[in-house]
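Below is the structure I would like to discuss, written out as structure tokens.
A single protein chain has been removed from this complex, and every other one stays in its place.
Presenting subunit A:
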Amino acid sequence: MAASDKCSTKEKLLAFLDDLEVLARELIEMLALSRNQKLPQPGEESQILELLIHRDGEFQELMKLAFDQGKVHHEMQLLEKEVEKRDNDIQQLQKQLKEAEHILATAVYQAKEKLKSIEKARKGAVSSEEIIKYAHRISASNAVCAPLTWVPGDPRRPYPTDLEMRSGLLGQMSNLPSNGVNGHLPGDALAAGRLPDVLTPQYPWQPNDVSMNMLPPNHSNDFMLEPPGHNKENEDDVEVMSTDSSSSSSDSD
């Protein structure tokens, strides 16, 4: 019984068809034989006929069941299509969620980095007054044009000098020696604070104390130690730049 339940409907139908064919052939042969031999065997014939009728009824029941299974099969095909569609939807959604996760992870990482920067900035906070003071200092010594009081010999320059650049943050970042070379002279001479007499420039403005006092203390020696030729060029540059006040002032305005 359990084995027959496991059989497919197709196998059962084919088995029933075989049975029906055998029974029909048996019945017809038996009838033909009995008719030819004139030997009536009504019991056996009627038994086979009853079996044939019973099997035929079962076959038709099974055919009905087979058609019902066909309808169920159709329904299953529709469900399979729906499952496939849902699978596609879920896969699409999963893909979108993965993308969103990636974007959010990047955003969270960037936000954490920003928070770190903010924290770092808070720890090393610089007062705004100090920044403004420094800005004033820069604008006073590194302006785009010479101040009105500038005269030839004034060591102030409208641009950062080499030493200033080296002592600044950029110079420190690139590990440039701030006390090695000032761009014009070897460091030992600078460190010694003096030059051989041959190289010592003789400038007419050197005795001018007013101009020397206008520089920051660490800059005062730099301009004194510059070779005459170079300083002469600088002087010319400065003069040219200082005379070009119209364009610079218009820029600063």
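Odds and ends about this structure:
Keep this in mind: a contact is a pair of C-beta atoms (placed from the backbone, for glycine too) under 8 Å apart; a residue touches a chain by one contact, two chains touch by 3 or more; residues count from 1.
Throughout what follows, contacts and distances are computed from a predicted model.
For the chain that does not appear here, its UniProt entry gives the protein name "Mediator of RNA polymerase II transcription subunit 9", which is one of "Large ribosomal subunit protein uL13m", "Mediator of RNA polymerase II transcription subunit 9", "Ras-related protein Rab-14" or "Trafficking protein particle complex subunit". Contact with the omitted chain, checked across A:Glu44, A:Glu75 or A:Glu119, is made by A:Glu75. For the options A:Leu65, A:Ala135 or A:Leu170, the residue in contact with the chain missing from this view is A:Leu65.
Interface residues of subunit A with the unshown chain, by the touch rule above, are 5-10, 13-14, 17, 20-21, 24, 27-28, 31-32, 35, 52-53, 56, 59-60, 63-76, 79-80, 82-83, 86-87, 89-90, 93, 100.
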